[in-house]
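The complex appears here minus one protein chain, its other protein chains still in place.
Here is chain A:
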Amino acid sequence: MAASLNLKAGALSLAILAALLLAWHFAVGGGGTGVEGLDPEYAALMGAQVTEGASAMPGPLDLFETLTGHLSDPFYDRGPNSKGIGLQLAYSLGRVLLGFSLAFLVAVPLGFAIGMSPLLSRALNPFIQIMKPVSPLAWMPLALYTIQDSATSAIFVIFICSIWPMLVNTAFGVANVRKEWLNVARTLEISSLKRAFTVILPAAAPTIVTGMRISIGIAWLVIVAAEMLVGGTGIGYFVWNEWNNLSIVNVIVAILAIGTIGMILDQLLAGAARLVTFPE
């Protein structure tokens, strides 16, 4: 039964995709005849939108062509300003993972401390509440000004935006470990370090991983915007560079690539969440 439902859902997805592509194809390809009687010398200087009446919006066939072009050589490297899309994604991914790992190293221990100590929780709460809603990109000028290095600034922005969901979720998870379990641990008279690792951590793990999942999603959202600002390398720079060329088809390629990588990152952490969750 489940298998046939999956099959049906898959077929429906494909049908929707086909319908969307067809609608897109006909929406942009509508009757381009070009301008009649154009001076040939003048026409040679103009783009296809004027001479052939082509739409400014690319169609799905253009997209397919560009996509295969990028995928046939994703890792080329022609100097600092021209790299393949695979290489650009790798740069962005590297930044995200670095900033995210740093945030993990800070947020989980700190979250643990906040969750265990009501005093610390109350003392730090105002800071967290003020910092949490700040748009990550608002940090960018400050980071550039103080760190004075664009690559480190981008990583800092990832760090500062990934830290809050992990911190808050860890604190929440730790603070809400069932009282019965803690009481059992107390009656068994185990040391507080052992209690943290054998009772609290496993109990809070699902919440912590959920925080990580939210964080990496935000980090991947932010890196594109940050790279558009500072330029250099990365998928955000790729988008900016193609926007500079007014090449909409390449921007769509980038959107697809960003979406795919974002989905993979999310699925990886969803898998991790399944690993640490246990039935009660």
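The rule we apply is simple: contacts are C-beta pairs under 8 Å (C-beta built on N, C-alpha and C of every residue); 3 or more make two chains touch, one makes a residue touch a chain; residues count from 1.
Here is the rule we use: contacts and distances are computed from a predicted model.
For the chain that is left out, the UniProt protein name among "CmpA/NrtA family ABC transporter substrate-binding protein", "Threonine synthase", "histidine kinase" or "Transketolase" is "CmpA/NrtA family ABC transporter substrate-binding protein". Among A:Val157, A:Val230, A:Ala254 or A:Leu269, only A:Val230 touches the chain that is left out of the view. Contact with the omitted chain, checked across A:Ala27, A:Ala48, A:Ala138 or A:Ile255, is made by A:Ala48.
Among A:Asn6, A:Asn81, A:Gln129 or A:Gln267, the one in contact with the hidden chain is A:Asn81. Taking the complete complex into account, residues 38-39, 41-42, 44-50, 52, 56, 64-65, 68-69, 72, 78-82, 144-145, 148-150, 228-232, 237, 240-247 of chain A touch the chain not shown.
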